[in-house]
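Now for subunit A:
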Amino acid sequence: MNFSFLYLMGVAGVGIFIFIALSVLILVWLERKVAGHIQSRMGPMRVGWHGLVQTLADMVKLISKESILPAKADKWLFFLAPFVVFIPAYLSYMVIPFAPKLIIRDFNIGLLYFLAIPSISVVGIIMAGWGSNNKYALLGGLRSAAQIISYEIPRALSVVGVVMLAGSMSTVTIVKSQSSIWFILLQPLGFLIYFISTLAEVNRIPFDLPEAESELVAGFHTEYSGIKWSIFMMSEYANVFAGCALCVVLFLGGWHGFLIPKGEPWSSVVSLIWFMVKTLILIFLMMWLRWTLPRFRVDQLMDLSWKVFLPLALINIGLTGLFILGALKLFS
Partner candidate 1 sequence: MIRTEELQLNMGPQHPSTHGVLRIVLRLDGEVIVEAIPHIGYLHRGIEKIAENRTYTQVIPLTDRLDYVSSMMNNFAYVLAVEELMGIEVPERASFIRIIMAELQRIASHLIAFGTGGLDAGAMTVFLYCFRERERILELFEMVCGARLTYNYFRFGGVSQDFPKEFAESARNFIKYMRPKLDEYEDLLLNNYIFQKRTKGVGVLKKKDALSYGASGPVLRGSGIKRDIRKEKPYSLYDRFDFEIPVGKNGDTWDRTWVRLEEMRQSLNIVEQALDGLPSGKVKAWGVPRMIKPPPGEVYRPIESTRGELGFYIVSDGSARPYRMKVRSPAFSNLSLIPVVIKGHQIADVVVILGSLDPVFGEVDR
Partner candidate 2 sequence: MKNPQFIKEIKKKFGKVILDFKSYNDEIILTIDKTSLLPLAKELKKIGFEYFSFVTAVDYQERIILVYRLSSFKDKVNLILKAILPLSDLKIDSVSSIWGGANWHEREVFDLFGVVFDHHPDLRRILLPENWSGHPLRKDYRDEDVVKRKEYF
C-alpha cells in the first residue's frame, strides 16, 4: 500500500461523492418531473429552467433547517443511523464499471461485494427505527429488516445464472462477456427477479413498506428532519442508481452498445453515455412503476419473496445449468 494508491483512492472517493450528490440532485428533479407529468401536472417550474435547480434550493433549505432530536430518542443511534445507511450505498459504487477502465476497483469478487455491502444499510434503518423512539419508525425499521433480508436471497440467487454464464464474479469480466449477446436475452427470468428484488431492496413502490406514508406516516425516518433526513434521501437515490447500474452491468451489456468507435480516444466516452442511458432508462422504469402501482402488504411481500421468487430463482439456476451443459455438448 503506497502513498499514490491512497492518493488515488482519496480522489476517487471525493469524485464518487460528487457524482452521487449530482446524480441525486438530478434524480430527485427527474422523479418530480416524471411524477408531475404522469399526474398531468407540471412538476417544479419556478427555480431554473423547468425547475432544474429546485432540488438545489431544497437542499439549501434542508441544510439550513433545524435538526430536531426527539426527547426520548437514543441520541447516538439516532445520530449515526443516516450515515450507516449512506456509507454502504456510497461504497457500492466502487465496483460499478461505468466504461472500460472507468472503475474504481475491479475485484474478482466484485459482484459478491456489491450484493453484500448495501445489505449493511438495513442496520442503519433499524438503528433509525429504534433510535427515534417512535412506534411507527420502529415498525418501519422492522419491516425494512424483514424485507431487505428476504429479498437478498432471490436477488443473490438470480445473479448466479449470470455468474455461471460469465464464469466470473468480476463486474468487468461480466460486462466483457456480454460483448456478443446481452444476458437479458439468456436470462429473462433472472433479470425480472433481479429487477423486482432491487425495487424491494431500495424500498420503492410497490415495495416501499418501510416508509409507507399512508400507514406508517413516514416509516423509519418519521422523526428525521433537515440534513439527516436529506442524507436518508440521498442514500435512497444513490441506492436506486447503484442498483440500476448493476442491473445494466449484469443483464443489459454494461457499456456495450452500437456506434461505438474502436480504438478512438472518445470511444470510452461513448461507452459511458451508453451506460448512463441504459441506467437512466431503468431508473425511469422504476419511477414509472412507482407512480402507477399501489403498495403490497407486508405478508404479501414476504409471500412473493419466499413463495414465488425463491423457487423461480432456483429454477432459473437449474435452467441455466442445463443450458450451459447443452451448449457445451453442442459446441464441443
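Here, a residue touches a chain if its C-beta (ideal position, glycine included) is under 8 Å from a C-beta of that chain, and two chains touch if they have at least 3 such contacts; residues count from 1.
For anyone wondering why these and not others, all candidates are chains of the complex that A comes from, given by their letters.
In this text, all values refer to a predicted model and were calculated from it rather than measured experimentally.
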{"item": "Complex partner of subunit A (touching, any copy) among 1 or 2", "value": "1"}
{"item": "Subunit A residues within the candidate 1 interface of the complex", "value": "35, 38-41, 135-136, 139, 205-206, 208-209, 212-217, 291-300"}
